[in-house]
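Working notes, beginning with the structure itself.
Complex shown without one protein chain; remaining protein chains in place.
Coming up: chain A.
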Amino acid sequence: MAPKKNSAKRPQPSTPKPSAPARIVKVQSSDGHILQADVRALLLSSTLAATIKGYDDENKPLEKLEVNNVVGFTLKLVLEWCEKHKEDDPAIAQAEKDKKNIFIPSWDRHFLTKLPMGNLFDLITAAYHLDITGLINYGCKTVANSAKGKSTEEMRELFGIPEPWEQPSTSTATWDD
């Protein structure tokens, strides 16, 4: 039998488990798109989890969550990722937070690397605003991987960082500031 490689270090992929019936709520993006999501998926976001908890504590019916700083397209990506990871143990993401070597599972790698850089940026920013640790971890590692093996000049091109002399002449501020 072939030996398993680093299986202990890697997070286990999400596996569907028999659980309570899904509690579906509506989520509205900043540009008015209304999407539907399982509450368990939304709980991966600390920000949304606090809001949901507030509703539950007050026994108010949760019909629609408003996410004011994420547009519909990006919110759809966020919810797709959360849906995939709703069964994950949050402790795994927390444990990986400060690690240098983060292993990205194959589904996440495919999900993140297929995105154009602009969308990846929006997704990571949205994950930051919604405080989704796992998505931040994988998103940041994907960006770091895209810089792998690149020289300074190639990195300047990838990250859109201007040359020092390309600073706007009308401003007193410089890129170096």
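Basically, a contact is a pair of C-beta atoms (placed from the backbone, for glycine too) under 8 Å apart; a residue touches a chain by one contact, two chains touch by 3 or more; residues count from 1.
The rule we apply is simple: contacts and distances are computed from a predicted model.
Not shown: a single chain whose UniProt protein name, out of "Protein CBG10183", "U6 snRNA-associated Sm-like protein LSm6", "VPS9 domain-containing protein" or "Trafficking protein particle complex subunit", is "Protein CBG10183". Within the set A:34, A:95 or A:117, the residue that contacts the chain not displayed is A:117. Although one chain is not shown, part of chain A still touches it, namely residues 98-102, 113, 115-118, 120-121, 124-125, 128, 136-137, 140-144, 146-152, 155-161, 164-165, 175-177.
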